[in-house]
Each structure stands twice: as structure tokens, then as C-alpha cells.
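Sending over a structure as C-alpha cells; questions will come in a sec.
Here the complex is missing a single protein chain, while all its other protein chains stay put.
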Amino acid sequence: MASSVEHLAAASALAPSARLVGTVVRRKEDPRLLTGRGRYVDDVRVPGTLSAHFVRSEVARGRIVGLDTTAAKAAPGVVAVLTAADVNGRLRGRMAATPLLDMVNVPERPLADGDVRFVGDPIAVVVAESRALAEDAAELIEIDIDPSPAVVDFERAAASTDILVHEGERDSNIFSSLAVPPDDELASILSSSAHVLAETYRQQRYHAVPMEPRGVLAWFDPPSGEFRVWISTQSPHDVRSVTSRITGVPETHVRVTMGDVGGGFGQKAYLLRDEQVIILVAHLLGRPVKWIEDRRENLLAASSARIERCTVTLAADDDGRLLGASIDHLDDAGAYPLSASPGTMAALYFTGPYRIPKYAFSTASAWTNTVPRAPYRGPWQIETFAREQAMDALARRIGVDPLELRRRNVIDRGELPYVMPTGMSLVHVSPSETLEQAAELIGYDAFRAEQAAALAEGRLLGIGISLYIEPQANFGVYSAEPAHIRVQTNGCVDVYLGSGSHGQGLETTTAQLVADHLGVAIDDVAVHQGDTAQTPYAFGTGGSRSGPILGAAIRHAALELHEKAVAIAAGMLEAAPADIEIIDSVASVRGTPSRSVTLTQIAHTAYFAPEQLPPGAEPGLEVISRVPVTDPLYSNACHICTVEVDRHTGEVRILRYVVSEDCGVMINPAIVEGQIDGGVVQGIGGALLEEFVYDEAGNPLTTTFLDYLLPTAADVPMIEHGHIETPASSPGHYKGVGEGGAIGAPPAVANAVNDALAQIGARVDRFPMSPPRVLEAIDRARPTQ
Amino acid sequence: MHELEMTVNGESVRASVEPRTTLADFLRDDCGLTGTHLACEHGVCGACTILVDGAAVRSCLMLAVQARGADVTTIEGLSPADGSLNVVQEAFAACHGLQCGFCTPGFVVSVTAFLDQNPSPTDDEIVEGLSGNLCRCTGYQGIVKAVRQAAQANAGNN
Partner (left out) sequence: MKSAPFEYHAPSSLSDVVSLLAELGDEAKPLAGGQSLIPLLAMRLTRFEHLIDVTGVAELQGIERVNGHVRVGAAVRQSTAEHDATVAAAVPLLARALPHIGHFQIRNRGTVGGSTAHADPSSELPAVALALDAELEVAGPSGARVVGAEHFFQGTWMTALEPDEVLVAIRYPIWSRAGYGFRELARRHGDFAIAGVACAVSLGNNGNVERAAISMFGMGSTPLRGRAAEEALVGEHPGKVDVDSIAEAAVAEMEPTDDIHAPAWYRKRAGARLVTLALTEALEEAGRVDA
């Protein structure tokens, strides 16, 4: 592509002014999803499909001393019962996702082999005519595990040298670490400033919990010679790469399809171990095998997240102006993490939206005998969780309102680009503006008055702020997305994306972009994703990249096609290209609507009469673009939340919740708000309800939805929104919005609760902030008679 | 195996089922009606909600044999045959009440039943009525708005 972005930007000035981008357009996905005509992996029927069921360890750590599958193999309807002896030797390559090959350094074994390392560790797979029969047979498998003490607490694991999760790999459970220690100046600042706050923040283990659990169907299709995989995933192309790698089937003969996916939130970004086992099993058996994870498995064996500790030191002068900071971070990676530690990102961005001149950090990752960690919406969010609570704590220490403390330290637009102490350059963000807008929306000062009046009546109200900047991952393979647009001979438009949309409405936002920049009716645009045979290579959907990076590619491709179409139309109409506009699939001479040709006629010329094309023009009307977006990309937002704490029961009720966010140019405001709201409610869940609990022996205790508590409609308020649009420098100026809600919400809620409790000298530092924990904090501050 | 007969989306269905087969699995596997989804199989999430004799129930908590002689309606049965959207579905689309769609059929069926029983609900009644269905994508915002809108649309039509 010779055309530069600037050239196309100029071209877009000639395109019809944006009609759909920036507006709420009804989603193309909705009609099929609302009528039960979506196609999720368990809806796919391939003749002869067998059902798989895993038999998993019920012990967190131990040697497998007995494993007898004889009776199970003879059970009705059973086709195979497979263990490590059958499956593991067939692994032909690395199990890690392609971008992570250098980062994942854990033993890669499909099934447990000789020993188990967490409850849920898969030991055997039963393949039978139905899931019910497979479960019947599973009960006949005799497993004898000689248990040994497990290490479940990650801080203990980090310190332990006698209980090693992966014996023989290393002599400690810490497998990755990074540190930039304080220099002398910072060391001095951190010890002798007017105010030095040192606090440790611990986040509980909680999970992504998509409504659709994982699922995969794999089969060999003889007519095409392809090994096919239909899977609930966010990354169909990487599933193809990994499938090829682990089975040895050449990638050209692997076809992966992603249909509708019922949520992912990062849990389905990489092909995890269980899915890989099923793929290997289908390949081994030569028959279609389907595995649909049940909810119990999804909770205890899919993946874990958020369980981290961050010790924060903040140093400030007399006026509360921050002089320096340091963090010491540790995360729990579980037993077989096939993902990267969030610690590096958390450490790089900890200083966030504040002016902090000097900073040091250390971060480490420890194995434990628990379910492995995978990404979950905003995986590095501990930095905001810890920093924003530390800001409130510092404010209380100094005797300044938390809003005022933030005002004194927040980076102002005039200071951009602001180079963070880690060298990251903050551009096109608006933390100060979002802080002010959120404060105004919530009525901050009026609330303080209301809070004081309530206290006089014995009621505890609180307000909490969370301010953050959110980087989008746009390095390496994540820095460019493809968009392949083809105008068909009948004038309709097909768009092929390498994405793995799982609720974000990409079919709709894509169509909006194409409609606007090509000049076609949105109903004439069909968006295709998910089939590796049909779509260009991209890693998948995640990291809040669909807006900025995919959006840039779609826009670029549409503009390039627009330019081609205009050139052809100009030839057909004997006019200058600068005078041609395309509106609703009709190209006409501006000002003379009677001189027009339809897009269908243009396409016909392009495909069937290329001799009539302008000199040098390529036949056809089809473009594929990849636009590298490597400039830094940041969104930012401010969340403010008000709560009431019941001092008799410790129950927390959220009164109001405001988000002022800046994600640049919005493609579809409803989708933007939907992404924020979904993340906010997940964050509320993390603050108040959700916890995946292990006992000391590593047995999971919260394996159903009765014990693992997700927020319901009755637990959340109607969220109020403010928008600020600071354009990114990337083409289209869109920024990402998918993860922010889940980043900003937990500390906003935590700060609100602790703001309420601070009035009586109480504080909660354990999460979730359940009623017993809140009441216990109240009691500690004011013992009952 | 048990022989049973029931009406599903207005059509008579005859089948032979194992007693342990849930109504959810029967509808999905035997009737090919995959719009009803399984997200927990223990009766908490509501994704499997259908109507049995007009009442909203969790199909994962019913055995197919218990539906002998019953009048069963799934999301497919609530959807107009011409591919258009009914009042509740239209409200969900207009209010961005769905994202990944996995919980959506359960919500549409539950909301349909809820509004039948309570045509003019207060906001408190709405969130309580919705509290038996879990959604992980929307944060419920668009769903609450959809229920308000559907209630108003129904009132306008009457």
C-alpha cells in the first residue's frame, strides 16, 4: 500500500461526513441472539460426535500411585479412556500461545503424569457416546493418590523452599521476577519525606466466569483433508497455530471456526490445557470429540486471576504533593500458568495519572498448587487497585479530602506528553478532566454535606474515587489488525476480520465504519470473523484493541476502497475524482445527482470490464489493510461511587455510580457504555461478592454459583456516564474501552466503603468486603459491649 | 426409557427418553432447539429458562419426563415466525440489553413471564424480577432499560 495515512485522511474529507460512526446503531448480532438462533459450540452438531469428560485430581499435590481404567473402559457406551500414557506422548510441540512462547516456562504436559499439582488437574479423559455415559464410566476409574502437603498461599509459596510446586524445575516457586530498585535519592525520599505511607493491599482470587463455559469440538473432515476445530475462543487463528503445533498437522490443513462465543474476558484468549487435550484426543481417535465444560469445572479448573499482593510506599510533601513511590508486587500464578505475569504491566504503569517524579518497583510471580492463572479483563489492574486505595489512605493521613489530594497530583493536559518515571510516555489522556467531570456528575460537595448529616443520624455513607489511565497492548503482533473488504459484483460488501468478538459487537461497529468510509448502506455490509479458512491472520480479540487497532485497519481499508471506487466512477461519469461522492452505494457528481452510477455498476466494471478502468488501476474492488498502530495508546477514566454501610449488619448498598471516561472517538456510544458497564459490574463483584476459596489443603470450596457469588441486577445501581473525547493519534482516533470498567471499579467501591467507615475509625482491608468483614471492622473500631 | 408426549412451541412432540434426561437437554438434543442454553446446570443462572404451561421455569431443574402432557415454549417459540422481533426482544435490541447473547434467551423468556404477571413494575420490582438471571457482559444496565421499555410498549399497545 503506497497510500499513507495522511493521504487517506485527506481522502476522507471528501467522503460523506460521518453519519454512523459516533451514533448508536442497532447491533447486527442481535436478531439471531435474541431469537435463539445463535450458534455456540455446543449447538454445533457433527454426525458421530463423541462426548468427552475429564476425571480430575481431588488432591492438590501428590503422587499418582494407582490408576486403573479397566472397569471404565468396559462401561456402556464408552469408546476410550485415556491417560497421560496415551496422550502426552502425542504432543508434538509447545502448548503456549504463539506470542508467549518465550514467556511461558512451566512444564507443559497435557494430562497429569505421575503426580498432580492442583485440585482439578486433569488425570484422564473418558470418551463416550454421551456426556452422561462418560460421567457414569468416570465413576468406575480407580485413582489412588498419595497426598503430600501442598502450598496454597502464594506468599508462603514465594518464601518456601521445601514445598516446590514443580520439583526439578527450580529451587523455588518464584519463576519470574523483575526489579528496579530505588536509587539513593528515592530511598531518601521514601524514608524522610513529610508524609510516608506504607500499606499492603491484597486482592482475593476471583475469576472471569463467562456465562458460556469453555467448549471445543474437534474432528477430521476427510473430504477436505482438514482437521477441524470449532471452539469457544477469542483467538481462532492462534488456536489454529497451536493445534498444528501440538498435533503435527500442517497449519494449512487445520481449520478453526469460532461461531458465537458466550463471553471470554481473557479466559478464552489462549488455548488452555484442557482444550488442547481434547484436540489431541480427537486427533488420536480419528473421531469427532466434543467437550463442553460444566460450571463446576469452569470455576475450579479453567483459570484464576486477581490474586496478588502489592505493598505500596507513597511519599509526599507537607501539601500532599507526591515526591516518590515504590511497589513490591507478588502474584499467584497457580500450578500451570500458560500466560504471562501481570506484574510487569502493573509495575510499568503504577504511577498512573499522577505526577510522581521518582519510582521503584519489584515484581515476582510464584507457583502454587492451585488453578492456573490466565488473563482476566485488565490483568494488571492491581496497580489501580493499590494506588487508588493508597491515595485515599494518604489523604486521610494528611487530613485532606481525597478529591483534593488527587487534584494536587493529577497530570494536567498541559503537561502532555508526560514521561512517567518508567519511561512510558503519556499522551492524549485527560485524567484531570475526567476527575472534574465525575466529581460534578456525582455532586461531590453536596454528597459530603449529605454524608455529614447522615452521620449525625447514625448512618454511614461514603464516597470513593478511582482514577486511572489504561494502556492498550499495541506491541508485537497486537500492534496491527487486518481488515479485508471486498465489494461483491452485486455491490454488497463483505468484510473479513481476524478477530474473535465475544460480545463486543464487532459486526456492528465494523459495519458502521465501512458504511461511513466507503459510502454504503449499513445493511449492505456483512461482517465475517472466526473461520480461519476465510479470514486474515490476527491474534484475536482482547487487550481493548478492537476500537483503536482494528478500527484503524477497517477505516483504512474502507477509505482505500472508496478511493478506488471514486476513481472508477470518475471514469464512468467523465468527471474529476474530487467531484465524486458516494452516498448509500450511489456515486454521483456532487451537485448533479442525475449524473450517477451505482456501486453495483462500479463493481461490474471493476470485475467484468477491467479494460475500462483508469490506467494503472487493478481489476476488482477488494482491499486488505493492516495499519500498524505503534504510538502509545491510552484511555482513561474516573469512577466515583457512593455507598451506604449498614452498621448493624455490615451490608453495603451502592447508591450511585458515575463513570467519566475518555476513549477517544467513539464508534458506537451504546457499545462503549455497554463495555464499561459490564466491566464495572464485574469490578463491583470483585469488591463485594466474588471470591474463589481454597481451604488450607488446596481443596476448592466455591465450586457452584451458590457459593461463588456473581452480582445480579438487584446488586448494582444504574450507572451514569460522562464522556470526554481526546482523540488518539492513531487513524480514526479511536481508543480502547473493553477493560476499563473492571480496572476502575474495585477501588472506587473499596474507597467508598472505607470512606464511610473512616468516620468511625474503621477500615476493611480484606476482599471481598463481605458483611461479616465490614461488621468486624466496625467492631474493631468500636468494640460492642 | 419412557415414552412421552408434549407440546413444544405449538407442535406435538413424541419421544422416548431416559428419566434422567433434563428437559433442557431434551429440548436441545432431541428437539434441536439449541436456543435454550446451559450455563450452570444447577438452577442458579437462569440461562435455561423456558415456559412450561405458561410459567417460567429453569429447564435444567426439570426432567423431560416431568413435562409429559405439558405445553412448553422456548425462545424459538416466542420469536415471530417471520424473523421479526417481538416486543420484549425489540426492547432488548433498542436498549443494548445483550452483548454475547448467551444469557439472553433466558432473560427474554423470564422477562416475558415477569411482565405477564406484573405489567407495570416499579424499578425495584424490575431488578428483583431480574435477579434470578445472571449476565456477565452487560452489567444489567441495558436489560433494566429494556424491561421498562417493553412494559411501556405493552401498555401502549393495550
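Per-chain numbering from 1; labels A and B assigned in written order.
Just so it is clear, contacts are C-beta pairs under 8 Å (C-beta built on N, C-alpha and C of every residue); 3 or more make two chains touch, one makes a residue touch a chain.
In this text the structure is predicted, and so the values were computed from the model without any measurement.
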Neighbouring shown chains of the undisplayed chain, as defined at the top: A, B
Option touching the unshown chain, where A:L689, A:I743, A:A756 or A:A777 are the choices: A:L689
Residue touching the undisplayed chain, where the options are A:V46, A:A714 or A:A781: A:A714
Residue among B:V8, B:L33 or B:L63 that touches the chain left out of view: B:L63
Which of A:A71, A:A132 or A:A617 contacts the chain that the document leaves out: A:A132
Absent-chain interface as seen on chain A, which is shown: 130-132, 135-136, 139, 294-296, 648-651, 689, 693, 701-702, 704, 706-707, 709, 711-712, 714-715, 770-772, 775-776
Missing-partner contacts on chain B, residue numbers: 2, 18-20, 22, 25, 41-43, 46, 49, 52, 55-58, 60-63, 65-66, 68, 110, 113-114, 117, 128-129, 131-132
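Keep this in mind: only the chains that are shown with their structure count from here on.
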Distance between the centres, which are taken as Cα means, of chain B and chain A, whole angstrom: 29
Residues of chain A defined as touching chain B within the complex: 24, 26-27, 29-40, 42-43, 132, 209-213, 260-263, 265, 292, 294-295, 502-505, 670-671, 673-674, 677-682, 704-706, 710, 712-716, 718-719, 741
Residues on chain B engaged by chain A in the complex (per definition of touch): 18, 20-21, 28, 33-42, 44-45, 47, 74-76, 79, 83, 85, 89, 92-94, 96, 98-105, 108, 126-128, 130-144
